[in-house]
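Shown here: the complex without one of its protein chains, the others still in place.
Coming up: subunit A.
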Amino acid sequence: MNKFMSFLEGVLLPVADKLNNNRYLTALRDGFMVALPLIIFGSIFVVIANFPFLDMVISEEAFTAYQNALGPASAATLSIMGLFVIIGIGYKLTESYELESIYGGVVALAAFLILTPQILEETTGVIPTSVLGAEGMFLGIITAFVAAELYRFFVTRGWTIKMPAGVPGAVSKSFSALIPITMTLSVFLLIRFLFSITDFETAQTFIYSIIQEPLTALGSGLPATIIAVLFIQLFWFFGLHGQIIINSVLDPIWYTLNDQNLQAFQAGQELPNVVTKQFIDTFLVGMGGTGMTLAVIILIFAVGKSRQLKELGKLGAPAGIFNVNEPIIFGLPIVMNPLILVPWLIAPVIVTIVTFYSMSLGLVPKPAGIIVPWTTPPLLSGFLATGNAWQGAALQAVNLVIVMVIWWPFLKVMDKQYYEGEKSAENKDN
C-alpha cells in the first residue's frame, strides 16, 4: 500500500507541477481572476433583481421597472465576461514575458473584435453581446493566446521604432508598441479574410463548431464530471490543491456552460445545463471545503469521543463554514490516510450523481449562472446559485447528510483508535 501510494504521488506531483506552472494555463487562470470581481458584481445584482416573491408583492409594472433599473449591472459585466477574460489573458501572458503587459491586453481584445462579425441580422456596426459571453469564450481564449504570442514575437524581433535619446519615456514607449501591434492585428485581419472565403464564414463559427461545442458537450456530461471530481479528490489526498490544478483546464468549459444558463435565466427560458461552474463549486467539491468536510466536522461533534478529533472539530468549524478546510485535510489527517481514502473518493461521486439527477429530473432548479463567491457558507450558497430557490439549499443539506452517512463508519474507527491511544497514554502517566 505504501509503495503504491508513493508511486502515485510520484506520478501526480509532476502533473500538478506541469499543469500549474504551464505558462498558458497560468495566464488562463489569472485571466479569469481578473474578470472575477466583475463577474461577482454582476452576480450580486442578478440575485437582487430576482429577489424571491418580489413579483408577487409589487405590481407588474413596478417589478419590470425594478428589473430594468438593475439590468445594466449584470449586462455590463457578467453577461459579457469573455471581454474581461480576453484582456486578462492577453495582459497576464504578456506580463509573463516581462513585456509591456497592458499592450498585450488591448491587442488581444482588438484581435478578438477583428474576428467578431460586427453585424446583427440586418444591422451593421454592432457587436452582438452574446459573442462576448458564452458563445465567444473559446475563440476569445485562443485569440488572446495567439495575439499575445504574436505581439511578443514582433517585439522580440526588434521591429520597433527607436526614438533618439532625450525623447520622454512614455512617448518612445507608445511608438515601441506601434509596429508589433500593427503587425499582430494585420495577421488577424488576414485570418478573418481567410475564414470569410470558407464555408464557416467566420472564425467564430469555426471555433464554436469544431472546438467549443464538442468540448462543452463532453464537459456537461455526468461521466466527465465524475472523473474531474475524482481527480480533484485524488490530488487532495496527496495534499495537493486539486481545484487549482483541475480548474485551470476545465474552467473555460464550466464558465461557458454557466453563461449559457445565465442567458436563459435572464430571458426566462428553460436552463440548458446541469453541470456548470456553480454545480461544481456550490454543490460538489466546494461545499464546506473540498470533499465536503463540513459534514465531517458536524459528524465529529455528533459522535466524536477522542480529544484529538474534538479539538480538530473546534479548530476546523469556523473556517469550514466558509469552505476553508485545510485544518481538516492536514489535521485529521485526510492526506495519505488509507482508511479515509474510501469515503474520500466515494462520497463526492455519490453526491455528484444525486445532485446531477435531482437537477436533470427537475426536483431542484439548475444553477442560474450566478457566480457565488466560493467562501459563501453552504445553504446560503445553494440558495443563491439556483437563482434564489430554497430547493438549492435543501439539496446542499441532503448532500451533507449523504457525506455524513458514508463517513460514519470510517470516522468511528478512527475516533476509536485515537480514543484508545489517549486512554492508554493517560494510564501510562498515572
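Annotations for the structure displayed:
Note that in this section a residue touches a chain if its C-beta (ideal position, glycine included) is under 8 Å from a C-beta of that chain, and two chains touch if they have at least 3 such contacts; residues count from 1.
The rule is simple: contacts and distances are computed from a predicted model.
Choosing from "Substrate-binding domain-containing protein", "Chemotaxis protein CheA", "PTS mannose transporter subunit IIB" or "Cell envelope integrity protein TolA", the protein name stored in UniProt for the chain missing from the display reads "PTS mannose transporter subunit IIB". In the complete assembly, the contact with the undisplayed chain comes from A:G331, out of A:G71, A:P117 or A:G331. From the set A:A49, A:A73, A:A108 or A:A319, the residue in touch with the chain omitted from the display is A:A319, counting the whole complex.
Considering the full assembly, A:M33 is the residue among A:M33, A:V57 or A:I119 that touches the omitted chain. If you put the missing chain back, the residues of subunit A touching it would be 13, 16-17, 20-21, 30, 33, 236, 239-241, 243-245, 312, 315, 319, 324-333, 335, 375.
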